[in-house]
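Yeah, one chain of the complex is gone here, protein chain that is, but the others are all in their spots.
Our next item is chain A:
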């Protein structure tokens, strides 16, 4: 089947899509957007988090056809350009605090934090932890990620 949706502001088309494949597969393998990562494919790790019609979702559990006619924003769409000064404040905060180690969880976390701060500009630590419970990180122990969120909230 053909799937057409607006991705990071541009109308994109993917052909020969298997209806059982995920939005994540379409983004990474068909549209050249490898930002969202493919880890558990079971909704458990959050590394595939993207915005679908403005809501963060696990792209691994969204069927490609469900995205037909919808709007998707991936981590690649958060920064207007590639220079460091052009990055979103959440991306800058992750860099500044060293919240990135292997980086596998980072794109999903960036989208989840971006959404959290849009809903709650000054979240408490427990609120941050709960909002990010669906994003697993095996490297950082989360302390640097907490720091990054606090920094992004004040920048």
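As a working rule, contacts are C-beta pairs under 8 Å (C-beta built on N, C-alpha and C of every residue); 3 or more make two chains touch, one makes a residue touch a chain; residues count from 1.
To be clear about the criterion, contacts and distances are computed from a predicted model.
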Choosing from "Dehydrogenase", "Electron transfer flavoprotein subunit beta", "Sarcosine oxidase subunit delta" or "PqqA peptide cyclase", the absent chain's UniProt record names it "Dehydrogenase"
Based on the whole complex, identify which of A:1, A:102 or A:118 touches the chain you can't see.
A:1
Omitted-chain contact residue, chosen from A:4, A:66 or A:101
A:66
Touching the absent chain in the whole complex: find that residue among A:46, A:107 or A:123.
A:46
Residue among A:26, A:57 or A:90 that touches the chain left out of view
A:57
Touch residues of chain A, complete complex, unshown partner:
1, 18-22, 25, 41-43, 46, 49, 52, 55-58, 61-63, 65-66, 68, 112, 115, 129-131, 133-135
